[in-house]
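Single-structure report; data block below.
Of the protein chains in this complex, all but one are displayed in their positions.
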Amino acid sequence: MKTKRRILAGAVPEAPPGTYSNAIAVGRTIYVAGQHAGEPDGTIVGEHDVHAQATRALEKIQALLAAAGATMDDVVKLGVFLTDVTTRAQVGEARRAFFSGDFPCSTLVGISALAQPGLLVEIDAIAVRGASGTKAKT
Amino acid sequence: MKTKRRILAGAVPEAPPGTYSNAIAVGRTIYVAGQHAGEPDGTIVGEHDVHAQATRALEKIQALLAAAGATMDDVVKLGVFLTDVTTRAQVGEARRAFFSGDFPCSTLVGISALAQPGLLVEIDAIAVRGASGTKAKT
Partner (left out) sequence: MKTKRRILAGAVPEAPPGTYSNAIAVGRTIYVAGQHAGEPDGTIVGEHDVHAQATRALEKIQALLAAAGATMDDVVKLGVFLTDVTTRAQVGEARRAFFSGDFPCSTLVGISALAQPGLLVEIDAIAVRGASGTKAKT
């Protein structure tokens, strides 16, 4: 029996077939692919602005989780990949707007490049639906 | 009661004792260590050829999952680490040969170095046995 479920959120563009899924749920656990501020037409939301890019990445994660019946407070682990690690305070500031209560675990590292030039931050997530005791708005 | 199970695949060389395991299963979830094209004798399958190296890494993941009773379509999350992120299309091409249906989530970043000089790509995975509804060939 298939228990793997691809999560689609209207507001989050899916990558072309044969590449990757934005989010996959198995049971209550939801894996969210690394999200960033790149749009399908090649533009970037918030060029040169890591706060805006982190916000956009987190908005995508939030929309994907909502589509899976989960909330940001259900996130247990974030991976944060920065092209310039000295901007991490701005990313932290963006992150604060999305979580409440016990924040998720996080691994934050400075990497040499992201998938597309101009991207400053990529964020992935693991969430467990319902784990925070809050309910997703539907 | 011990529920952690080390997964051994004849075709995939294990690292020396006291270092790491290639794959560990707990229940239906299988964690696969970062795989690459390095061989125990220090040679690399596909030197200067990221497509060949990604293929080799994915073959190892496939063999480890098969040994755990799972298939590539049971993979829910891939981590892809590239020394040169501009080669990602070639890695995507290699990846296409291994998956069908809903592709796994993926986080792809450019990093400054892998464990051994000459390695161009390392890929790790989380899979859930049976999640795709397909059965591993035995």
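Chains: A and B, in written order; residue numbering restarts at 1 for each.
To be clear about the criterion, contacts are C-beta pairs under 8 Å (C-beta built on N, C-alpha and C of every residue); 3 or more make two chains touch, one makes a residue touch a chain.
It should be emphasised that the depicted structure is a prediction, and the values quoted were computed from it without experimental measurement.
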item	value
Touch list for subunit B against the chain that is not drawn	1-4, 6, 17-24, 26, 31-34, 79, 81, 111-115, 122, 124
Positions on subunit A contacted by the hidden chain, ascending	73-74, 76-78, 85, 88, 92, 95-96, 99, 102-112, 126, 128, 130-133
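Quick note on the criterion: only the chains that are shown with their structure count from here on.
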item	value
Chain centre separation (subunit A, subunit B; CA means) in Å	23
